[in-house]
Structure formats: C-alpha cells, structure tokens
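Removed: one protein chain of the complex. Kept in place: all other protein chains.
For chain A:
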C-alpha cells in the first residue's frame, strides 16, 4: 500500500468533529482521495463521547493545555459511597458513554433528511425527546409539564380564558410567522417577552413557557423576536413528524459523537483513509506554475508531509467576545420514571427529557440564575449509562457563579422529581463558541449543513452558481438490501 506522503490527496480533512465528519460523509461517493486525520485518539472532536476513563484522561489533557480547544476549567467529582445496590454506585468505565454534545435534533432538521438520503441512518438509532418540564419553584408542583398541544392548554385550569385566547392566537400566528411579517417585523429586535405582552397580552406564566421553547441561553431581554420566532415555529411544527408526542430526537450512544463515527465510517467505506492520534503541525501553499492547480503541503504530527489540493483545517481562532457556557454532566442513581412517563397515546418511550429553569426561578444561598438553566435528562435507554441510572446534562451561561447555579439546579430538580436519586459523578467544564467548532446551541443548528455543503462544493470544484449533483443523496450501495428481506442472499 502506498504511504501517506506518496499519495496525491484531493483533500486533507483535519479533525473528526461533527462538521468535518459530515463533510467526509458528503464526499464519500465522490471518488476523491481523502485523508482524514485527528490529533485525538478518538472520533468526535468537541462532540466526542467518553467512557469514565476517557473523561479522566480528557480532564487531565484540558487542564494541561486547553489551547486550540473550546474547553476550559474541567473539574471532576465522584461520590465515594459504600452503596448497597448496583444502581447506587458507579458501574465500570465503559458502561458509560458521556457525550460532550447532548444536542437535540428537531425532527424537521435537514440533518435527519440528509442522514436518510445518504443512507447512513441505518447505522444509527434515534430516540425521542419526550417530555418538557418547567421548574417554577412552587411547593405544590415545582415541575410542570409543558402543554403538548391545544387540548392540554384548554384543560389547564391555571390559565385563565383571556390568556388562553391570547395563547391560541399566538400559536396560530407563530407557525405562519413568515407570511405575517406585519405582525412582528416592527418588533424584530425587541425582546420576545415584550412582544408577547404587546401583541398577544400573554401573562408572565405563558411568556415563560414560550421562551422555554426557544432554548435560549440569553437573558429574556436579549432573546429577540427575529431570533426566537423561527425557533418556536420549529418546535411546534416538529411535533408529530415521526410519531405522536415528540418533536425532537437524539441518536443513541452519545448523540453527535455517534453521528460523527458513522459519517467517518461512510468516508472510509468510500475509500477515505483515517488516521487518529495524528494532527497537523502546519501547512503552506505550494507555489505552482500558472498551468498547474494550486496545492498545499501539510505537515502531519507523525512527521510525514502530505500534498493535497484542499486542506480543511480545524484550527479555530479565539475571539475576545465569544460566548461561553458552563456545563455539568452528572450521573445519578435513579431511572427517574416520573420524568419519562408518557402522557400521549402511541408515543415512543422518551429517552430524553428537557427541564427548563427560567431566570430567577430559584434562590439558593443568595444566588439566583440570571440566565436560563437547561437540564437534558438522558435515561439508560440512550445507552449512555447502566439501567437504573440517568445522565443529566446541565447548561447555562458562564459566570462567576455558574458552577454553583448548575449544582443547585440539579439538586432542586432531583428534589422536585420526588426521587431519592443520589449524585454519583459530576463533571463541570466550560465551553466557548469558537468559529469552526461545535455550536453551543442546545438544538442542532442546520447552519452547520450549509457550511458542510460549501466545503463540499469547494473540494469538488463547483462554483457558487454552478450545477452540482444532489448533496448527501446517495443510492444504496451494491450488496446492501433495503429493509425488506426479499433481496437477501440465502444458502
């Protein structure tokens, strides 16, 4: 087999985060010679998923040098309890797949359509994001399930009739907001909350519910109408697309990390060469005669130098005003059945539930969240933890107090779920929004697909307006039978 440096590569892709993995998938049927490297020994980059052992190694690595990564300040905590039952203590390292990307994917996202049209969806398993909860801090019902449709709203006695009419009016408007610019365009840069009061006379309680659907990490005054309306519309129109009772899914076994692995495998099946544990030290453009195509020389960390037409770098530039979030990944000793119980006939068993803490929804030791706090609760159905336990992924805007706020939110959530769940494991870290790395958005952002498509067109040499083959749309490969059994070989 040829060595890496002897091969004239069409593209060298650095990093196996979700975006670059999807690029590898997009290029997998292009007959281009692709070399895909990653300095890490694992797939997924900023969207990787880890065993407990992997987490410990990752923490040490980030502590030693967080340069070039979006991560900082990791702290790891483990309960040292003499537990009586298995679910009350941590299991073995590989029983866990803790993901740095617990993003939910709305059913209307183009990503799902492209995973289907590119045929790799068969290697993935998707699960429903079922129940959404709002924490309101009240004594009688601290966790309130979000209404899952008009009927729920009609039956909710805590909403008066005037507010119900306003809410119905808003829901009808928002799914058609693109055609009703006269209603909102004048308020495009106002806060969502003031818009809801001004246009729809919605009370505070309903403003909070609607804001929760945006998954905004900002304070309410910075959550503006032009940004929020498409997200609320996406939420509402996504429900029911793949079945009743849910509007978003997550891939089993670690979300984005699993998609990245499957996409890279598709790249390999298409002939791409994969080298983990090998990064890029530097690159320079090779001076080319006028008639020649420009090429890039890329120096790999294994001291090989390769030549390529295109080099897709993963180097991110830090910017001073980048958004930073604080995150906690926690393992708890309960399956939290009340959180996942379905209220919708015929809906799949939810594997993920979303809990929203609006700003100022609690005060603990003088601290109150100024920004919303979100907890994505993953059951053992996700394959991320053993049966009898759950993984909580908590996120809020980074501040001096954010670690304490997240910890308080988790303990309040466990108390509200009326569960004796114990905290077994807690990883705290901060993540910065760097251009070219994973988005901090709690829901998958389709913008990534546009970026992938632009890179794909560059590598294939299609201009902006030039006709090109369908993106991420591949026929079945020879030898693969469709889902039915008719084409199977037999002996």
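Operating definition for what follows: a contact is a pair of C-beta atoms (placed from the backbone, for glycine too) under 8 Å apart; a residue touches a chain by one contact, two chains touch by 3 or more; residues count from 1.
Throughout what follows, contacts and distances are computed from a predicted model.
Q: Among "Proteasome subunit beta", "Geranylgeranyl transferase type-2 subunit alpha", "Vacuolar protein sorting-associated protein" or "Putative tRNA pseudouridine synthase 2", go ahead and choose the protein name stored in UniProt for the chain not displayed.
A: The UniProt record for the chain left out of view names it "Vacuolar protein sorting-associated protein".
Q: Which residue from A:123, A:313 or A:458 sits in contact with the chain not drawn here?
A: A:123
Q: Using the document's definition of touch, tell me which of A:18, A:39, A:98 or A:115 contacts the absent chain.
A: Considering the complete complex, A:115 is the one touching the chain left out.
Q: Who touches the missing chain here, A:106, A:274 or A:444?
A: From the options A:106, A:274 or A:444, the contact with the absent chain belongs to A:274.
Q: Which positions on chain A touch the chain that was left off?
A: Interface with the chain not displayed, on the chain A side: 1, 43, 49, 91-92, 94-97, 112, 115-116, 119-123, 125-128, 240-243, 246, 249, 253, 258, 261-262, 264-266, 268-271, 273-278, 346, 348-351, 380-381, 383, 385-387, 477-481, 483-485, 488-491.
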